[in-house]
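I have a structure I would like to understand better, so I am pasting it below and will then ask my questions one at a time.
A protein chain is absent from this complex, but the other protein chains hold their places.
And then chain A:
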Amino acid sequence: MTDLLEVISGILLLIGSGLIFTGALGVLRFPDTYSRMHAAGVTETLATTSLLMGLMLLAGWSLVLLKLIMILLFILFTSPTASHALAKAVWRDQQHKSHGEQPHDS
């Protein structure tokens, strides 16, 4: 039983690492900021989920499991807000540039 859990956990950790590598590759490969953010989106959703799930299987029924669940929830709640803020900043910057103005804080 524990052997099976360890194997599944290993597979999940491997998938997570592969997805993070893919995200990094996408960030390097894609041509503009927005497209790169889509690639980064892979690392913050499915990659972190499968990594944390792999760790949860190793943790077993303990307080660590609860903490890992909390980390996962906090990441899933905050990352879309962070990427929205980043996208909006890029958009405003482009608006300013296309109007020939200096970007300024407001």
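Just so we're on the same page, a residue touches a chain if its C-beta (ideal position, glycine included) is under 8 Å from a C-beta of that chain, and two chains touch if they have at least 3 such contacts; residues count from 1.
The definition used in the following text is that contacts and distances are computed from a predicted model.
The chain absent from the displayed complex carries the UniProt protein name "Na+/H+ antiporter subunit E", chosen from "Ion-translocating oxidoreductase complex subunit G", "Xanthine dehydrogenase small subunit", "Na+/H+ antiporter subunit E" or "ABC transporter". Contacts to the hidden chain, counted on chain A, fall at residues 19, 22-23, 25-26, 29-32, 34-35, 37-39, 41-42, 45-46, 63, 66-67, 70, 76, 79-81, 83-84, 87-88, 90-91.
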